[in-house]
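Reviewing the structure listed below.
A single protein chain has been removed from this complex, and every other one stays in its place.
After this line comes chain A, so read on.
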Amino acid sequence: MATITAPGTTEKLSRSTTASRASARRGRKVRDNLTGHLFLLGAVLCFALFTWYPMIRGIIMSFQKTKRGVTTWVGLDNYTRIVADPSFWPAWRNTVYFTLLALIIGYAVPFFVAILLNELRHAKGYLRVLVYLPVMLPPASALFLFKFYAYDPSDAGLFNAVLKALHLPTSQWMQSPTATMPAMVIASTWMNMGGAVLIYLASLQNIPGELYEAAELDGAGLWRRIWNVTIPQTKLILGLLAMMQIVATMQVFIEPLILANGAGTQDSATTVAYLIYQHGFYQNDLNGAAALGVITLVALAAFSAVYLRLTTKND
């Protein structure tokens, strides 16, 4: 455009065009940046309002107390109160126990299911749909199913009927403090394993067949092939999903709420997430809940740091 509007001698033309081109380029750069940020605006505002700002606000809130509309700084008061809650340590114990059980059941089971499905050459689509189906159910629906039908403590319950038919001892399930956690992990695994199975399946399909062939020629049996080929080849995804699973199990909330009516018998179902909910929205202690949130975040960050240090060192 600038070249057309700048007629004249050749000397003049070249000088004026470079000048106007430079300014046009600068103008366009500013304009491009402006449109770029305009396109970002909606998402950035939502992030600022609903994640970045609440993160800072949560930390500030954990050191404050609001009484009759007046906010004051109270130092570590909220922290000492939350730690002194008789449910504090049981909640952590239960959450860690849930996470460990979920690692044994909810983490190993999908991996072996994926290995199994990868070997089968028929009914592939059907089996995949089956495994993922529970993931699509609203958790409230699925958990009511478990609560009333599967974990019915009488012999009419699905699990007890099966146990009885097999001549095994029946259980009180959610009414028994020792059975509560395993029962919650089983329900949670059934509900959520589909996603992990499909992700494992995708990464199993990327393993070159020659590796298995070479291992077989070297005389490696089935388990050795899993141990020396399958697991090292899927290490990255195994590590990633372990991390995701731990973050997810730290937030177990709806399972205790629905299956165990909250805390369960003798605090057997209280989790950290449930305790945050309990303090914030039941006891109207938002500051205490914010303090527990900060404690959780710090614990998780410390864990992640250790985990990353350990896993990257091995490489």
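Heads up, the rule we're going with is that a residue touches a chain if its C-beta (ideal position, glycine included) is under 8 Å from a C-beta of that chain, and two chains touch if they have at least 3 such contacts; residues count from 1.
The rule we apply is simple: contacts and distances are computed from a predicted model.
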Hidden subunit of the complex - UniProt protein name among "Ferredoxin-like protein in nif region", "ABC transporter permease", "histidinol-phosphate transaminase" or "Cytochrome P450": "ABC transporter permease"
Listed residues A:T35, A:T72, A:T178 or A:Q283, member touching the removed chain: A:T35
Among A:I82, A:L101 or A:V131, the residue in touch with the chain that has been omitted: A:V131
Chain not shown, touching residues in chain A: 32-37, 39-40, 42-44, 46-47, 49-55, 57-58, 61, 115-123, 126-134, 136-142, 144-146, 148-150, 154-158, 161, 164-165, 190, 195, 198-199, 202-204, 206-207, 209-210, 212-213, 216, 222, 225-226, 229-230, 233-238, 240, 247, 250-251, 253-254, 257-258, 272-273, 276-277, 280-281, 286, 289-290, 293-294, 296-297, 300, 304
